[in-house]
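A single protein chain has been removed from this complex, and every other one stays in its place.
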Amino acid sequence: MMNRVPEPIDVGVLGATGTVGSLLVRLLDGHPWFRLREVGASPASAGLALGERTPADSMGPLSAEASRLVLKALDDEWSSPLLLSALPSSAARHTEALLAERGHLVVSNASAYRQDPVVPLIIPEVNPDHLRLLEAQADRWPGGIVTNPNCVTAGLATALAPLHRAFGLETVVATSMQAISGAGRPGPAAGELTDNVIPFIANEEDKIAEESQKILGHRNPDRIVHGDFVVSAHANRVPVLHGHLVAVSASFRNVAGPEDVEAAFTSFEPPEEARGLPTAPERPIELIPGDARPQPRLDRDRGQGMVVTVGRVRECPALHVRFMVLAHNLIRGAAGAALLNAELCHAAGVTTRVPAR
Amino acid sequence: MMNRVPEPIDVGVLGATGTVGSLLVRLLDGHPWFRLREVGASPASAGLALGERTPADSMGPLSAEASRLVLKALDDEWSSPLLLSALPSSAARHTEALLAERGHLVVSNASAYRQDPVVPLIIPEVNPDHLRLLEAQADRWPGGIVTNPNCVTAGLATALAPLHRAFGLETVVATSMQAISGAGRPGPAAGELTDNVIPFIANEEDKIAEESQKILGHRNPDRIVHGDFVVSAHANRVPVLHGHLVAVSASFRNVAGPEDVEAAFTSFEPPEEARGLPTAPERPIELIPGDARPQPRLDRDRGQGMVVTVGRVRECPALHVRFMVLAHNLIRGAAGAALLNAELCHAAGVTTRVPAR
Amino acid sequence: MMNRVPEPIDVGVLGATGTVGSLLVRLLDGHPWFRLREVGASPASAGLALGERTPADSMGPLSAEASRLVLKALDDEWSSPLLLSALPSSAARHTEALLAERGHLVVSNASAYRQDPVVPLIIPEVNPDHLRLLEAQADRWPGGIVTNPNCVTAGLATALAPLHRAFGLETVVATSMQAISGAGRPGPAAGELTDNVIPFIANEEDKIAEESQKILGHRNPDRIVHGDFVVSAHANRVPVLHGHLVAVSASFRNVAGPEDVEAAFTSFEPPEEARGLPTAPERPIELIPGDARPQPRLDRDRGQGMVVTVGRVRECPALHVRFMVLAHNLIRGAAGAALLNAELCHAAGVTTRVPAR
Partner (left out) sequence: MMNRVPEPIDVGVLGATGTVGSLLVRLLDGHPWFRLREVGASPASAGLALGERTPADSMGPLSAEASRLVLKALDDEWSSPLLLSALPSSAARHTEALLAERGHLVVSNASAYRQDPVVPLIIPEVNPDHLRLLEAQADRWPGGIVTNPNCVTAGLATALAPLHRAFGLETVVATSMQAISGAGRPGPAAGELTDNVIPFIANEEDKIAEESQKILGHRNPDRIVHGDFVVSAHANRVPVLHGHLVAVSASFRNVAGPEDVEAAFTSFEPPEEARGLPTAPERPIELIPGDARPQPRLDRDRGQGMVVTVGRVRECPALHVRFMVLAHNLIRGAAGAALLNAELCHAAGVTTRVPAR
């Protein structure tokens, strides 16, 4: 299915001035398959150079070429067949459909279409076959829309995947301690979050449950049968810059203990389609030894932020097993997730099908 | 059983220079029932004035009288019938038994004797009748030992008490986000906990489970039958100064929904024995309205730190109900808990039984 | 000049929903001289109850009476002779003049009129005689405007006052490390200030210099001759919730060493007019012993946040003496400062002169 070295193509980034968008721009710098040619943002920024509208942050400066790209309005004409979307959901609903209608393949980090029955919600190492849903989109749009999960689900569903496959998930209780950067800009005020935890993130708990069920569901054949397990999520914001940490209790249809779970983590191999993608880490899941790991600051950057780390696997008195999961929310949970999906699409030849002018 | 205005008595504080001990000293300043007469610490401090050995912290200065108290060694002779212990567990095992042997009533925050079958583990608003276990100690010590739970259990078991009574607890999954001050001095280094969460606290998860089961167990008649429910705890350290926040999922023998649980919280009345104790808050549990509450910095100081706040009560897809619990770890979870237990004992006349010279 | 127990009067608070305004509302609860009768905010809030528009914060809840006050628009008719203003400067310029024109005495925390030659800029313990400038306002407004300094100057100028009096200030280099709450709401984002310092606060450095010179200037007789010394300020924002800490190097016309400076601090007595005001601390300046003090979290709350703490007085190789100054930016530096000025005015009989209602 996959050509290892596909032809490079032009790409654009929608929402290029936000936290996720400007990280996408950086990740595209020097990308072997994609040439960043177009960037777009809200009308207020259109016509300005990207460099002028990218706030200083600790990701470091943009490349000179990227800095000079002139921001388009979202509903301008775009020439790139592949558009990566880091739009807020409100803007995404209209814009992404419009651009799919015009024939672009939109690979999106936004939540707007994640639960649409014909839109694939993909983690390449977990459910790359869901990409076939695109065929069901043919009636709707000449182009298409492919999505990645929200920032917690990205790590959680990756960690749950080998367990679901091996033991059959039944019940998951997942309490997240989510980083500041997951809230976008400006995000929570320092006056709110210093010496504090905020035990609420709007809509997050439902997303974590429903997206996990869709990703770990099976294709049959042109729709997704959601996974038949329950997820109870508790979402909290903690004073951490990057890295969403999740405390998980899980039970399975086939009883499994800590050793079984550890073995499932360490033996996990991504499917053929996900291997060799430029942004894919060597191993998507790493089990960190030690009593007190993973920790956001120590472990979030593994594999350039694309590795999902797990640890503290131990028995659960209530369900079967307890463990911790950590993923870099901006990379594995957002910009890197979208880019990896774009790579999956390009390797699968989906991007060339697109009739964009 | 209770004399509302008992005779004031002399008390001592063991471990008076640590975080919990020096808070006890402050809470005893102007106490209507207790006169602080003696303070003790490790041999290195013995003979020095308490004021010289109390580190500056944000609790404010000691009273002049307390500052001038001379620190005794732990195995010195003590004259006060009632001794409040804020010792580390290692020191507590030997010292508390020694002093109970010498006829003192030791009301302890240490974990050493919490699971001893003849030692009551008490939250006055929850299980004051467990104090009757003291009778079973008569064979062992002329004095006695009474304990309070660890800093997470103090809040959690208080919140669970009305639910257990009303619906019968079956399963609890509790993920804590614990404050720095719970780790004592020096506690975690700033270099470890800044921009980070540490997903491990030694021995904490077992304590949370076992202490909850003992506190919510029933007396029959001179031993405690532990509560027949399971608790799965996930303990995490977060960058918060004070206030342990816990995300809870719970199921019950008699199915209960969010409204039932809210009603149980708001109608909770402490038993007769706990009412009117000087350190008891008007209501031990307060349900905070709003999507994102309780929060450590906003809610930990309610009722001078003695109120357990709960909030975000909502359905749980996995068990029955999800909610948040918060308690000030140093006050409701340690120094205030011990003091309240001492008040319970004194009101019950237990302190006068003690033969101390 | 001062009646110790003046008649209580009605007061209003302008800008009652912001950080400083809602603190003012709390400080007025149970005030012996002032009855809070009116509150005002921007048009968007007018007509709503104050309780509905006051965000939850760690200051604790409003009183029930204050919660029920209905917010007026700023240019509504006000009946209280004395209005305390916590307006942002932009709104203050127009509104405060309008209300002074209508006969109210406006005691303001805003910067709009601080440098107006006929408007007194007062710290009651430092320059209460500047209140006489009000006489020069008679031509302009039937009411009047009295201001307090910005949040850094409030502490710095108080600490410098005894030194200027004793030795004659020549040069001051003052580097501030300012708390988050000084930036109002929402203030800096957690994503900007976590693990960071922001070395810039708009307009702050000039205010610190010019306000110090006006406050420490002398009245001659109906204008202020600014202090003849230079202040070089470096303003920085640090991850601290409350309490502005300032590192000071100073030189004097009459050479002075660390002992002289310490003696000036400890012997400082506020003038007669400032003594006995309800919000005045017993001693406005406290010298904290120890190598590493004052510290924001340990010392900002002294005297209910109205004490300016100083410490680390030592020789300066460049100027004469180095030391640290700390003040609670929201209390001594804002709400408490305005309230203390209102008390000074009321004790001086200025409020009764006002023809309002």
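Order as written gives the chain letters A, B and C; numbering starts at 1 within each chain.
Convention: a residue touches a chain if its C-beta (ideal position, glycine included) is under 8 Å from a C-beta of that chain, and two chains touch if they have at least 3 such contacts.
Keep in mind that this is a model prediction, so the values were computed, not measured.
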Sole contact to the chain not displayed, among C:108, C:279 or C:295: C:295
Residue of B:168, B:187 or B:278 touching the missing chain in the full complex: B:187
Touching residue (missing chain; options A:131, A:256 or A:298): A:298
Residue, one of C:91, C:136, C:263 or C:316, that touches the chain absent here: C:316
Residue in contact with the excluded chain [from C:73, C:230 or C:263]: C:230
Positions on chain C where the hidden chain makes contact: 171-173, 175, 177, 194-200, 202, 209, 230-232, 234, 236, 238-241, 245, 247, 249, 291-298, 311-312, 316-319, 322, 324
Hidden partner chain, residues of chain B it touches: 180-181, 183, 185-195, 239, 241
Touch residues of chain A, complete complex, unshown partner: 56-58, 60, 194-195, 290, 293, 297-298, 301
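Methods note: only the chains that are shown with their structure count from here on.
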Maximum centroid distance from chain C, chain identifier (CA atoms): A
Inter-chain centre distance, chain A versus chain C - centres from mean C-alpha coordinates, in Å: 49
Distance from the mean Cα position of chain C to that of chain B, given in whole angstrom: 41
Multi-partner residues of chain A (each touching 2 or more other chains): 194-195, 239, 241
